[in-house]
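For this view, one protein chain was removed and the others were kept in their places.
Think of it as A, B and C in the order they're written, each chain with its own count starting at 1.
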Amino acid sequence: MHALKSVAGAAGLGMIGFYLGLGFVAVLRAMLGYPDAWGGEINIVGGYVFGLVGWLMGIGMWGIWIREWFGLKTYQRRAPGWQRYFTFNTDHKVIGIQYLVTFIVVFLLAGLLALGMRLELASSGMQFISHSQYNGAMGLHGILMIAVAVAAVIGGAGNYAVPLMIGADDMAFPRLNALTFWLIPPVAVALLATPFLGGIETGWTAYPPLSTTTNSSQILFDLAIITFGLTSILGGLNFIITIIFMRAPGMTWGRLPIFVWSMFVTSWLAIFFTQGFAVALLMILLDRVAGMAFFSAEAGGDPLLYQHVFWFYSHPAVYIMVLPGFGLALEVISHFSRKPLFAYRYAVGAFLGILGLSGVVWAHHMFTSGMPNYLHGPFLVATELISIPTGLIFLSALGTIWMGKLWLQTPMLFAMAVIFNFACGGVTGIFLADVPTDIHLHDTYFVVAHFHYTIVGGEIFALFAGIYYWFPKMTGRMYNETLAKLHFWWMFIGFNLTFFTMHLPGVKGMNRRVADFPESLDNLNMLVSISGWLLGLSFLVFMYNMINAWIRGPVAEANPWRARTLEWQTTSPPPHENFPEQPVIKGHPYDYGVPGSVHGVFPNSGLAGAPSGSAGGGGQ
Amino acid sequence: MAVIAPAEAHRPVHDHLKLNRAGLWLFFFSESVLFGLLLTARFYLEGIQREELDQLLGLGITIVLLLSSVTAFTAETAIEHDNRKLANWGLIATIALGVLFAAGVGYEWSIAHFHRDEAFGTLFFTMTGIHASHVISGIGILVLVWVQLLRGRYTSRDHWPIAGAVMYWHFVDVVWVFFYPALYLVN
Amino acid sequence: MQKAMQTGMVVAVILAVLTIVEYVFAVNFDDDTIRFIGLSFAAVGKAALIVYYFMHVYRLWRVEEAH
Partner (left out) sequence: MAPKLRQIQRTGEQAHKEALTYFHLDTFHDRMRTAAAAEWGVAARSLSLAGQGAQLLHVRHLITAGLLWVVLTAVGELLVVADLYPTVGSHEAQDFDDIFRFLLLLGVPVMTFVFAVLIYAGLQFRIRTAVPTEDGPAMRGQGWFPRAWLAVTGGLAIFVMIYPGLTGLAELQQGDKGASGWGDQEAEVTIKATAFKWQWLFEYPDGTQVSVAAGKELVLPNETSIKFEVNAADVVHSLWIPAFRMKIDAMPGRTTYMTVKPNKLGEFASDQAYRVQCTELCGLDHATMMFPVRVVEPQEFESWLASLNEGGN
């Protein structure tokens, strides 16, 4: 049982590191003459840092990486079968699946928290939990879901598919890639430990001065999210270098699959903006543990500084979440409509346009914050401009579907649902971008409904499209199509019932992040709660289907979707080095309906892209 | 239990160099956002106001850091031409100057007449502190590289660790090029 | 090697001179705005010199010589 030993040993080292860190700081504090050597939050910081290092050394970084710095020989142990998912494995396919499974688990946990919240919110008055428990559950739900949204598609689908789609043998920095995944478990542990220190009281946005004066769970929150930001930056860096330098011969920028394009743009967003979250939380950390005064108004600080720095990251973060979702949806739509991606260049232009605009829209989250009045106009204009590139994504999706030969398998249904949901999320965004309507709607359930439409409807639906799309490739087995369609319709209807209804209490006067509300909103909230539970239950079908299919599903073909991109031209699952030989790219990936066109070839072993004209071609 | 190497182990050396170099530059790109935001916060909170600081000390540590960049440059140029002796002395001088700079910042901290719970103090200690943490990690990296140099690990063809460490060192210098006037010279 | 070292030293001297000029300018000049602008320009110039001559940024887009 190498896998168990590996994880348990690393966790043990992490615990030892944690207590060492606590003690180390305590000794330092005692030596420097502080009265209470053990009582400071800085002890937790020391413990976390030491614990993190211990965990990483234990999980395998020492053997495969750090030894090199001291001029020693490195090694990686190869664990057989499923056990490789529990080791510091550098194979991008393993890391992609590690990410996906981890974040599905986190997604379900955070979803359970949401169900708990909806139970409390089913009617006015306090029934099941206290205000403090509600706030803790809400904060945890928020930040866990943000983590899922940031990392599940990028880390999971991106890691798995990008090297395959561009014809590379792995990512540019495989060890760095493994590091980005193995930084996640400490983040999860720290976040899940927050209830023991009083629970997150500040929501995921952590506005000061509340966050600088609240309970110590804020420290764990800050440390976890700074670590998480680090994984996001390192992951983005790895994707950019991989996509620039490791494309197969002939894979020009104009032939890049659209999902890879979206990952490329997203990675730039990640490495540029994520520092904003890190800086904002670092400032809170310093205010708390070092007695600094960034956000204390009496001492010359300014709480608004936090909001600026925070949203400087956190608005682009929604594009980090949703752009890979768009890319994935367009990718699936093209293959399942059996048509070239409509207006490919415009779609790429849309991604680049969003990349360019994303950095100048952040203050639309602060229209009511009391920032100086001259800031509202420019941010309103920039925010409305974002809808133009977003419109091009719709052009591309709808144009591809039109007159196509739509093969309505589950991935396609989810991809079409992305477009459907985002139409609603996009239109409600206009109400929030225009200041005159935003004043009333800001911080109400209208906003909650809006961003669930964009992030869940846009990205999480795309994540499920991706999971169903690549499931046969990842596992070599096929899921049950009937159950998958049941899951889709159940989730789609539950989702739209829940979140479309949720707009109404917002307009009617229900503010967000509350455990209680005026009884005049009882009926609407009951409806939302019932639909929310309906939505929640749909994931039981998904879980059953996935687990069952992975264990005893029928063996999948190499190319069950008759798709042209490179990942389908190798076996399911692909071998360690991905392809039998280096593929050479000869044409566009989406040239369905163009006789004689090929996407890629293996010079010594035949066709790689499906010969088009006949849809049956898998190149096998 | 077989022992395997990651995919990168099979790639040609100059592929490594290309990827590593571009990756390091991207890392600098990301880090410069961190420092840029700190600079922005400094001007957001305090405008161009500042507290009195020891000007000669400030100029002194700036010159020291600049000199260390020159010695680091010397070390890299030397190893590019297989001159290990000069590279050795270059690295030693860089490490020594780096320690001197860190000590200078520490001394500045101890004599500062403002406190960290007021706005300028907050900014000054945070900015110099985060910069100094990069200096100290840079020293650590240089020491690791220096030990490998003493063991005869590097040649003119294969010396990425030296080149990378030196690039990192220069980057830390570039950051100080902006921090120094923002903290010491404005107003 | 001598040529490379020479270039480096010339750049180093320019940087040193710029730093001294920056300092003297800041200590002796009165107008806040102009001082701020002047210092910004000096800083950008120094950074550009370091990035180009010390960090060899051009190696990023130079075709890799075969070893």
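Quick note on the criterion: contacts are C-beta pairs under 8 Å (C-beta built on N, C-alpha and C of every residue); 3 or more make two chains touch, one makes a residue touch a chain.
In this text, all values refer to a predicted model and were calculated from it rather than measured experimentally.
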item: Chains on display which the left-out chain touches in the complete complex; value: A
item: Among A:Phe517, A:Phe539, A:Phe579 or A:Phe602, the residue in touch with the chain that has been omitted; value: A:Phe517
item: Among A:Leu392, A:Leu535 or A:Ala558, residue touching the chain not depicted; value: A:Leu392
item: Option from A:Gly12, A:Pro249 or A:Gly509 whose C-beta touches the chain left out; value: A:Gly509
item: Absent-chain contact - pick from A:Cys424, A:Met502, A:Val528 or A:Ala549; value: A:Cys424
item: Positions on subunit A where the hidden chain makes contact; value: 131-132, 134-135, 201-203, 205, 207-210, 213-214, 297-298, 301-304, 337-340, 342-346, 368-374, 376-377, 380-381, 384-385, 387-388, 391-392, 394-396, 398-399, 401-408, 416, 419-420, 423-424, 427-428, 430-431, 433-437, 439-440, 442-444, 504, 507-509, 511-520, 562, 591-596, 612-616
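As a working rule, only the chains that are shown with their structure count from here on.
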item: Between subunit A and subunit B, centroid-to-centroid distance (C-alpha), Å; value: 32
item: Between subunit C and subunit A, distance of the C-alpha-averaged centres to the nearest whole Å; value: 41
item: Of all residues in subunit C, those that touch subunit B in their complex; value: 1, 4-5, 8-9, 12, 15-16, 19, 22-23, 26-27, 32, 35-36, 39-40, 42-43, 46-47, 50-51, 54-55, 57, 59-60, 64, 66-67
item: Residue ranges of subunit B touching subunit A (in the complex, touch as defined); value: 1-8, 10, 15, 18-19, 22-23, 26-27, 29-31, 33-34, 37-38, 41, 44-46, 116-122, 125-126, 144, 147-148, 151, 153
item: Of all residues in subunit A, those that touch subunit B in their complex; value: 2, 64, 69-71, 74-79, 90-91, 169-170, 172-175, 233, 237-238, 240-241, 244-245, 271-276, 278-279, 283, 286, 290-294, 296, 299-302, 305, 308-309, 312, 577
